[in-house]
Every structure is written in C-alpha cells, then in structure tokens.
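For this view, one protein chain was removed and the others were kept in their places.
Entry: subunit A
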Amino acid sequence: MSDLAVDVSGLNKSFGPRHVVQDVSIQVEKGRITGFLGPNGSGKTTTLRMLCGLLTPDSGEGQVLGLDFRRQAEAVKRQTGYMTQKFSLYEDLSIEENLDFVARVHELPRRRERVADSLERLGLTARRKQLAGSLSGGWKQRLALAASIMHEPRLLLLDEPTAGVDPKARREFWDEIHALSAEGLTVMVSTHYMDEAERCHDIAYIAYGRLMARGTAEEVIARSGLVTFRGEGPGADRLARDLAKASGVAMAAPFGAALHVSGTDRAALEAAIAPYRKPPVTWTEVQPTLEDVFIRLMGQSSDNFQ
C-alpha cells in the first residue's frame, strides 16, 4: 500500500452546463491534514462529495484508501467519515439517539459502550436526551464531528466545519482535529479562514473548479513567485486604489492600516512603488502571507475564467 490516502486525477463534474470541477488531481498523504480553500462556489463541496461517493464524477480515476473510489464506492464509504457543510443529523432526534443511529447503521460492536464514550468525550452525557435541533452552532458541530468519527474511519472529510462558530469553539475543534491526525487519521477540511489554513499541514487552493495551488503553506507561498512590500504609516491603506492600477502590481490589499502590494516582477513592482516612497509612508519587503497568495490566485483564476 502506498502512503497516499487519496490519489485521484482528472476529476470532472458538471451540473447541466456548469462545469464546476475541472480536471482536479489531488494526492493526500496518510495522516496529514489538508486544508481545502477557495472562494464560495468554487467546487470544494462537490469535490469532497465525489471523494466519498456521494456524487458520481463525469470523469476521473484514482484511489481513495487504496480502493478504486468509483467502483468500490461502498467500501470507501464505510471507511470514510463525512461531516457535511450544513448540519445533517436528525434535529428531531436527541443527541444520544443520533449517535445510536450512527452506531447501528455502521453495525458497530459494543454499541452502547461506544455511544456512552462518545457522549462522555463530548461532555454531553448530562444533556444526552436533549434534541439535536436545540443545540447551539458550536455544539451541533461537535456532535456532527463525533458522529462522523464514531465508526473509526481512516479518512475524514470536513466541509466548512467551523463556519459560524465562535473562536473558542473553533480553537477546541482544531485541537481535536490535530489529536485525531496524530492518531493517524487523514483529514481533508474545507475552510474560509486563513488562520485555519495555517493550522493545516497542507493546502489545496481551488478556484472556479480548478486546483490552483498545492503544498505546504511555505511551498505555496514560495511557488507563487510573489514579492510583497508592506507600506506603513498614516494613509498607507488609502493608496490601494492607485497602486492596484500601476503596471507591475498584481494586487494591492489593505491589511488594517497597512498596505500589501505584491507582484511577480520585483523590478516592475519597485518601480511602481517608487513614487510613493516618501514620508509618512515607509516601505519594507515582507514575506507574502497565504492571504496575499490566495487573493492573487483568485484574481488570476477569475481572469482565466472570463
């Protein structure tokens, strides 16, 4: 067996005339956490659903957990945990009843014990009779995670698990994901949050159905070839509009009161900044952030797209 948990290539999916996933190839190493990033509607959910057999790809081949993910979709399903973007447990069932359903449907041995363990770990033993629909967003998300790992899957797909959840709950959630990954679970997680991207081992950036970047955060930044200058001082952020239009500037984005200006051609970029190199604004070259790279990638892909 290879040490790739996911190894698929040439994934395509259209809904009617809309080609929402285009030639996506992706490899994920076992035991790693891969962040799946990209703007809304770029095909993250669709890709995850294809990997776990919920959608049939129009084309594409490969293996998930060493199994042909198209022909052995049933077997893949049994070893994959999938947490949907929208809460999809039964709101009219209690917390315990939901977990019990999951345990039964996966035919887990020692069912009662495992449900009890799961409740204990969640800290929901006292509230186990409460209807799932009455839980707050953060608790729903934790319950959904517990339900999706109950059958001890080898691959965990999480679709925007922390959307609309408060920062403390998000932090705890990520601690748990890392604990799971340390035990050898492979995780693919889609997210919108930059700080979450930085907590992933690997990143995949997808925009408008195309995979634009792949690798660790450092690799993605290095490969972008981006040079970034940071302008600081009163009014620096207000230069964005003028600088964005200058030749050699791929993008200019305010970061709080500061301004990040990036481009791939250092000379052209420095030339563009030159007129603004005067007090009160001071310029320093900085390492591009993931966000700089993503904004750049998004701009690029929408250019391709049109």
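Definition applied: a contact is a pair of C-beta atoms (placed from the backbone, for glycine too) under 8 Å apart; a residue touches a chain by one contact, two chains touch by 3 or more; residues count from 1.
Heads up, the rule we're going with is that contacts and distances are computed from a predicted model.
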> Under which of the names "ABC transporter permease", "Cytochrome bc1 complex Rieske iron-sulfur subunit", "Carbon-monoxide dehydrogenase large subunit" or "DNA ligase (ATP)" is the non-displayed chain listed in UniProt?
Replying inline: "ABC transporter permease"
>> Please identify which residue in A:R154, A:R230 or A:H260 touches the non-displayed chain.
In response: A:R154
> Which residue among A:C52, A:L158 or A:A246 touches the omitted chain?
Replying inline: A:C52
> From the list A:N12, A:S25 or A:Q79, which touches the chain that is not on show?
Replying inline: A:Q79
>> Among A:L89, A:L124, A:A146 or A:I221, exactly one should touch the missing chain; which is it?
In response: A:L89
> List the subunit A residues touching the unshown chain?
Replying inline: 49, 52-56, 74-75, 77-80, 82, 84, 86-93, 97, 100-102, 104-109, 147, 151-154
